[in-house]
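Only a single protein chain was left out; the remaining protein chains are all shown in position.
First chain written, first letter: the chains are A and B, and each begins at residue 1.
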Amino acid sequence: MTTQRTSGRRKQALAAAAVVAALLTTAACGGGDSDGDGGGSKNGAAGFDAANNKVAQADLAKKGGTLKFGGAQDADSWDTTRGYYGFMWNFSRYYSRQLVTNAAEPGKAGAGVTPDLATGLAKVSDDGKTYTYTLRDGITWEDGKPITSKDIKYGIERVWAQDVLSGGPTYLKEVLDPKGEYQGPYKDKSKDKLGLKAIETPDDKTIIFKLPKANSDFEEMLALTSASPVRQDKDTKSKYGLHPFSSGPYKFQSYNPGKDLTLVRNTEWKQESDPVRKAYPDKITVQFFSDANQLDQRLLSGDLDLDINQTGMSPQGRTTALKEHKANLDNPVSGYIRYAVFPQSVKPFDNIECRKAVILGADHVSLQTARGGPVAGGEIGTNMLPPSVPGAEGQKYDPYKIAGENKKGNVAEAKKALEACGKPNGFKTTIAVRNNKPVEVATAQSLQASLKKIGITAEIDQYDGSQTAGIIGSPSNVKKKNYGIIIMGWGPDFPSVQGYGLPLWDSDYILESGNNNYALIKDKEIDGLFDKYVDTLDDAGKQQIATDINHKVMEGAYYLPFVFEKFVNWRSSRLANVYTTDGYSGMYDFVNLGLKSSK
Amino acid sequence: MLAYLIRRLFAAAVMLVVIIMVVFGIFFLVPKWAGVDIASSFVGKQADPAAVEAVRQKLGLSDPIYSQVWEFFKGIFTGRTYSGGGDVTHCSAPCFGYSFRSEQAIWPVLTDRFPVTLALALGAALLWLLFGLAAGVLSALKRGSFWDRGAMVVALAGVSLPVYFTGMIALAVFAFGLDWLDAQYVPLADSFTGWLGGLILPWITLAFLYAAMYARITRATMLEILGEDYIRTARAKGLREPVVIRKHAMRSTLTPILTMLGMDLGALIGGAILTESTFNLPGLGQAVLNAIKTQDLPVILGVTLITSLAVLIANLVVDVLYAVIDPRVRLA
């Protein structure tokens, strides 16, 4: 039963990929449609990929109107401290500001950091340990009171209260208080609850961060939503996410978890105090759907403007959209890499030659097809650094000729590697895959098929996808279950090699539970490169280290990358000033979206 | 009759307690045996051990299971306060648990979503009873006719086509194709016509499935009843045929239909998951679907209890109605 159903899914995935490919081909040959493929008319859609890494129809944006989001999934939390979903970070800019934030620019430039509440980027001491910011004038909360440095400190301190405010990223805690001395504001004995020593607020306009150890990505971390200010008297602790107190251009009007969310203009917010947010619409609504097809239908029918989740349309809607409304679509790179990883604790993957054998023997085109093909899936992944991360080389770096001559799988080379590994007749292993991701199951089956050709018999084990942390995140369990190959994916928390690769490749991040260094990489050189990275303050140096780390990882043959993931995202014809940004992994920059008509 | 009612009520109350215990066991005891840490499923990904510990404390998960069940029980009547990590969360009575994922008490979620599901279930039931019974009776009376064959083919289609299929077709045609309806749920308090417009397609879609089933059952039962001796007696008295059908045959036909209706309504009130999902109706079914997606255990637990309760009440009502219809039941 199970195998039949999964093979059905796989067929579906393959069929969908084939349809998408066919549609693209015909469109390229001039298969005309009413929307056209060109630059887009004033009232119509901007054109295929018109907003991908560039701004579409910027001058058509008008003030006013209601911007309508839909989504198949609600945020993990709208509390700035607790949210970890990428779209939540993007969306939270509507109601929260930070000292610095991602630049309001398309593509690569969007990954840069720009001043927000602060008058400028940090004044950094020479040793890279002290960051000083001065706050702008005219920055206010939704009740009109000014935002002070103490509010920012309090907001950051909340990250320490993990027992109450679980879920969000904890980079700031690790960098500012690596020994874990501070207990968080709720257990803070000091009167003002501002006991965190690493942050000083000499006056309401100045905030100083004192790092025990330098970290060159610190300002990127301050650009995270979890560094937003929170006012102590408005902190409802675990319930803050139901109604965060706004520091941005919009405030919560109503929120029903899993149902809908409505933001209206925060009348106390002043345009001149905010260099980042255009805040065109008057109102922003989000409606949640339990069925992704429903959502796609409503996007196609024009009832909704865009998908808040920004994870691409479902196969059915995508097919219709590509056929009939191609000019409403963008095909950005998501920042995610989808891959297989080989835990070194599971024999024979302790031997690099056996790992290489799998990389060389796999049919990369069929893996790409299983992921959805070049458009809905992405380009064949050739290394482990996402194209949006500085220092990445994209398909230019392809040590195993994955996208080149070995793309259909090189049986001869793979057999040679097997011989070198001492397993000339192949071996048996297990592929672990989440049961709630049909596409991943399809890739596992594709991999299984190509491994068979080189004598490796792989069994597929579909585990409960909601229990990832306890199943594949536990190295002892991985070893026990003989998971030689784990199918996974990873995206950057912020666009840097640290924000992407540290938990995956640094030996310090091997954990007994919730482990993400599935390969169990203990490479002194890689650890050293990460240490060097946090001390390096110049961008060129940082990029070089990122490139080096990537090369080291690939040389170790710990990973078989499938694709540099791409999505097919919908933008309604009503939208203006639309662009994707690397700051949010290829999503549209929500906070600067405008409507062509205020109606 | 009163004694019968009291007996039934008592049985229902006992049943409810048993259900709570069983459901609680499934959700809390079984994972424990399986070695799954329940606390970690209450918090998000990248769960900090401190957060997991805090949840364990708040929920009293390290307490023995009987005291957990007791706390839950007590919470229903007296409310409950969860505290941990310097944060205090109060869940007022009736407290059916608290979701630490969406930071809300379960009971208000249930009461917020219940009317939607109820409206969906009752409206659809009205439609399917109307059309199912009519089609079934007509088919039985004109057995073998063109009408009968046609109705039974349609009924077969209705029974075999899944709701999400007919629902999608209905949406594609009426809401997105012809643009007759908005197909968007609007609370009754906001606009009656909007509410009606949003529910019509779900009603019809759901009713189609059930009307088909009811038509088939009605037809079969009616044919059986029409062969009964007491129908012959009624005719022998000189009654007109329509009276024979209405007064004598229908009442008997209704008995099995009523049993079905009770069970179907009970199950539907627990959440018409597919229909609510297809039409994006904010009912209990959608809530439970979202909860399953996000592993929100307390919501699943709450809805499960409410579903059981609904089925229990529906059965109780059916039992009572049964006694009203069939005097023989009153003695049993």
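Methods note: a contact is a pair of C-beta atoms (placed from the backbone, for glycine too) under 8 Å apart; a residue touches a chain by one contact, two chains touch by 3 or more.
By our rule, contacts and distances are computed from a predicted model.
Between the names "GMC family oxidoreductase", "Hydrogenase maturation factor", "ABC transporter ATP-binding protein" or "Acyl-CoA dehydrogenase", the one given in UniProt for the chain missing from this structure view is "ABC transporter ATP-binding protein".
For the omitted chain, the shown partners it touches in the full complex are B. Checked against the hidden chain, the listed residues B:Leu141, B:Leu161, B:Leu188 or B:Ile292 yield one contact partner: B:Leu141. The missing chain, though absent from the display, is touched by one residue of B:Ala39, B:Cys91 or B:Ala234; that residue is B:Ala234. The chain not displayed touches chain B at residues 140-145, 148, 223, 226-240, 248, 251-252, 325-328, 331.
By our rule, only the chains that are shown with their structure count from here on.
Centre-to-centre separation between chain A and chain B, using Cα means, comes to 39 Å. Of all residues in chain A, only 73-74, 76-77, 82, 84, 161-164, 166-167, 169-170, 184, 186-187, 237-239, 241-242, 256-259, 287-291, 293-294, 297, 300-301, 303, 466-470, 514 touch chain B in the complex they form.
Residues 36-37, 40-41, 43-48, 50-55, 84-87, 89, 100-104, 112, 164, 168, 171-172, 175-176, 184, 276-280, 282, 286-287, 289-290, 293-295 of chain B are the ones that touch chain A when the two sit in their complex.
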